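The full complex has more chains than appear here; those shown keep their coordinates.
Chain naming follows the written order as A and B, and within any one chain the residues start at number 1.
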C-alpha cells in the first residue's frame, strides 16, 4: 500500500434528515464517476432553515480515492 | 437578495439523543423571538457523560437570520 497515490476532492452533500444522510448522498453522487473511494473527512456541517426548522443539512466532505498508477 | 444584511447569533442546544436533536432544540428556542432564520453552522460538538454514557449532547451553532431593513 506504500506506493499508492490518493486524490482528495471536496463535495457538499445534502439531506433533510441527518448528517450521516448528507454524507451518504455525497458519496453516492461521487461513486457515479469515481472508483476506489477509500475514506472521507467531514470538513464543515451547516444547514438551511425554513419556517424555523432544519430544512436540510449541508455537509462538506473531502473524499480520498486511489489513483490508478 | 443582494441588499440583505444578516445577523449571526451563537447558541448551544442540548439533546439526550443526537447531534441533530441538539441543533433542532436550539432552533426551536431561537424561533420564539427571531423571525426569518435562514441558515445555521455547527461550531462545536461536545457532551456530558453520566455513568459512563452520553447523558446529553451539547452542540454550538451559529444561526443566521435576515435583518428587516
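Just so it is clear, a residue touches a chain if its C-beta (ideal position, glycine included) is under 8 Å from a C-beta of that chain, and two chains touch if they have at least 3 such contacts.
Just so you know, these numbers come straight off a predicted model, no measurement behind them.
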Subunit count for the whole complex, all chains sharing one sequence, 2 displayed: 12
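By our rule, only the chains that are shown with their structure count from here on.
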Whole-Å gap between the CA centroids of chain A and chain B: 22
Residue ranges of chain B in contact with chain A within the complex: 18-20, 23-24, 27-28, 30-31, 37-42, 63
Touching residues on chain A, where the partner in the complex is chain B: 17-19, 44-49, 52-54, 57
